[in-house]
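Of the protein chains in this complex, all but one are displayed in their positions.
Think of it as A, B and C in the order they're written, each chain with its own count starting at 1.
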Amino acid sequence: MVPIIIFGLSALITLGAALAVVTNKNILHSAFYLVLAFAGVASLYVLLEAPFIAVVQVLIYIGAIAILIVFAIMLTRRIGSDDLIQRNAQWIWAAMGAAGLFLVLGWIVYSVNWPVVTQIVPEDTITILGQELLSTYVIPFEVASVLLLAALVGSIIIGRERE
Amino acid sequence: MTIPINWYLLVAAGLFSIGLYGVLSRRNAIGILMGIELMLNAVNINLIAFWRYLDPVRMTGQVFAIFVFTVAAAEVAVGLALVIAIYRNRDTIVIEEIDLLKE
Amino acid sequence: MADLINLIENWIKNLLLGWGASAGLTGFILQALGSVLVVMVCFAIVIVLIWVERKLAGRLQDRFGPNRAGPYGIFQSFADMIKIFTKEYVTPAGAEKGLYNIAPVLAMASVLAIWAVFPFAVNVIGADIHVGVLYIVAVGAFGILAILMAGWSSNNKYALLGASRSVAMLISYEIPMVIALLVPVLLSHSMKLSVIVEAQEPWFIFVAPLAALIFSISSMAEIGKAPFDLLEAESELVAGYHTEYSGMKFGMFYVAEFLHQFTVGALITIFFLGGWTGPMAVRWPILGVIYFYGKSLFIYLVISWIRLSLPRIRIDEMLDLNWRFLIPVSFVNLVAVAIADRVMMEFTLARWIYVLVMFGMNMFILWAALAIAEKNDQAVEREEFPPRPVAVPPGVDSK
Partner (left out) sequence: MQIIIFFLPQLVLLLSMVLVFGIDLVGSNEKKWLPYLALAGSVISLAISLYLFGWVEVTEQTVLGGMIAIDSFALFFQIFAALVAGIIILLSMEYMDERSSSKGEYYSFILLASFSISLLSVSADLIMIFIAFELLSISSYILTGFLRNDGKGSEAAIKYFLYGSIASAMMLYGMSLLYGTTASTNLGQIAQNLSGIDSSLRWVVYPALVLLMVGFGYKTVAVPFHQWSPDAYEGAPTPVTAFLAVGSIGGGFAILIRVMLTGLPDFQVDWVALISALSILSMTLGNLVAISQKNIKRMLAYSGIAQAGYILIGLVSWGGWQAGNVFDGLSGILIYLLVYLVANLGAFAVVIAVENKIGSNQISDYAGLIKRSPLLAGTMVVFLLSLIGIPGTGGFVGKLMVFGAAMNMEYYFLAVIAIINSVIAGFYYLNVIRYMFFQPLDEPAREKIQLTRSLSSVIVLTCAFTLLMGIFAQPFIQFVQASLGIVAN
């Protein structure tokens, strides 16, 4: 019973906060709701017995991405003020499209009989994860490091002040 | 009683659709970026749920999720640098006002 | 009698079970009791620490420090507490109420949450999770967020400036801190704090002194106290991000700051000073708790000593120190330790040789890094500006 309550709460927080992110008039409030949504997702990961992913979610999404976003909002301050309309003209179509997508996707994933297996999660997932990352997935791992370097250099080039 | 996988997938589908709505309805570049982050989170919920219920012994789903994290961080860094650059050039980050490129 | 803590725990457990509570409920109640206990101890320590610190500061600066309330001014903290409880809450006009009120709570919570995973003794561990180290780093993110919230919601330029300054600093110093933390993880082959503590034979400060040094320096920056207290440089920014806070809300930031310093002491204890280990600590777990808090307090006092003696550094010096010294050195150190550990694993060496080699290598890296830094420092040509008069009286030629 307890997991279901926790699941329900996390799902509610996640989806509620996500709705607030996309509808709030103040973009900075959206950013803080985004943090809440990320935290909700992290608790879903804990329920799914993936504590490592949960902690990484907090570390990267809240500790890095959300803070970067808040910073960017502060640097482009004029946009943050409340009097600007944050919604574009075709929002109603967007809402209908998103709702339609949810109905289709939700109906499909909910009605499908997934071939669930009953294996249990190994005790120490992190060790296995590390070994897999450096054996099977070593090439993507290395490419990811190149990607991070490229992003780092690129954002410095682009974000640097004019000379 | 364990939670059926479908519930997680439903939450993910909801999050994905909400994110898509944000992407389509926001005028602000950073607002759009936030929508994209929500969509990526939905993807990760999917991946971890599939990992947990379909393939918990191998780590494929978790590895995939970790790469999604990595790429999301890189993408946000580049994206926000672009936002700052356009703000310096044009004093706005409202997508509709960024309209030099029209014939 | 040997295991006082578990004795009490078992007593409560049996009592609850005897009353007819289910096993799950009993576990929950015990956990709740444990966390309340940890938090209470934290608060109690902070109250004492404030007094200790003020007394210490007084002595170091040739003053008396608090000396009116009670013997040696021992009740000064309580007097302050009462004062702060009764003060009025001021909310500035135009403040974002919700964020403004959440921020201090979040700041407090982010520090307290770190304590959830600490191993206090051989069998007294909050939550012994596999990702303890990552958890500690991740939870710190909420503290940064709290600062941003406080700075933004205050509707005050100084607060906002202070907040963005401190966040920039905190984020950049997190890099060497995390890299340095990877060294104990690497040496103990685990991110579980209990395993890290038990793997320390001898303490990691002897095996990886450089990592300990880097971790200490960057954690001092993380708590934002002198010499890294640019975020509340009074002359420039009033009080930084909590300029507008008053009463208990300010008190929470204040307590969070003190607690954070003590937490850093505890972290250094766990990662480099062997945590609860010490003579007889396995047989008498209560001794382990005492060792743990004792070591943490010692580190706390050392940090206070450092920050009371050093002046504040300039912002460019601070960034230079991080990006051009700590980060490269920490990366070199991590790689060197990893390679050395792996190589020495191939030969079955006596433990003391291993420690000696590691220690020597660390010292060599430190020496080399300092030498390079000094050489670079001399190579930089300092721009000399002619002295400028602060004010020129009217009618006088400035030359």
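In this section, a contact is a pair of C-beta atoms (placed from the backbone, for glycine too) under 8 Å apart; a residue touches a chain by one contact, two chains touch by 3 or more.
Computed from a predicted structure; not experimentally measured.
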Study note, to complete from the structure: Touch list for the missing chain, restricted to displayed chains, reads A, B
Practice item. Can you work out which residue in A:Leu12, A:Val121 or A:Val143 touches the chain that's missing from view? Key: A:Val143
Point to revise | Residue numbers in subunit A that touch the chain omitted from display | key: 104-105, 108-109, 111-115, 135-140, 143-144, 146-147, 150-151, 153-155, 157-160, 162-163
Review point. Which subunit B residues touch the hidden chain?
Key: 9, 16, 19, 23, 29, 32-33, 36, 39-40, 42-43, 46-47, 50, 54-55, 60-61, 63-64, 67-68, 71, 74-75, 78-79, 82-83, 85-86, 88-90, 95, 98-101, 103
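Here, only the chains that are shown with their structure count from here on.
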Study note, to complete from the structure: Outermost chain relative to subunit A, judged by CA means, is C
Point to revise | Euclidean distance of C-alpha centroids - subunit A vs subunit C, Å | key: 29
Review point. Taking each chain's centre as its mean C-alpha position, how far apart are subunit A and subunit B in Å?
Key: 6
Revision key, fill the gap. For the pair subunit B and subunit C, the C-alpha centroid-to-centroid distance in angstrom is 33
Study note, to complete from the structure: Residues in subunit B with touches to at least two other chains are numbered none
Revision key, fill the gap. The residues of subunit A that touch subunit B in their complex are 1, 3-4, 7, 11, 14-15, 18-19, 21-22, 27, 30-31, 34, 37-38, 41, 44-45, 47-50, 52-53, 56-57, 60-61, 64-65, 68-69, 71-73, 75-76, 78-79, 84-88, 90-91, 93-95, 97-99, 101-102, 105-106, 109-110, 112, 114-117, 119-122, 125, 128-129, 132-133, 136-137, 140, 144, 147-148, 150-152, 154-156, 158-159, 161-162
Practice item. Over in the complex, which subunit A residues touch subunit C? Could you list them? Key: 2, 28-29, 32, 35, 51-52, 55-56, 58-59, 62-64, 66-67, 70-71, 74, 124-126
Revision key, fill the gap. Subunit B residues touching subunit A in their complex are 1-3, 5-22, 24-28, 30-31, 33-35, 37-38, 41, 44-45, 48-49, 51-60, 62-63, 65-67, 69-78, 80-85, 87-88, 91-96
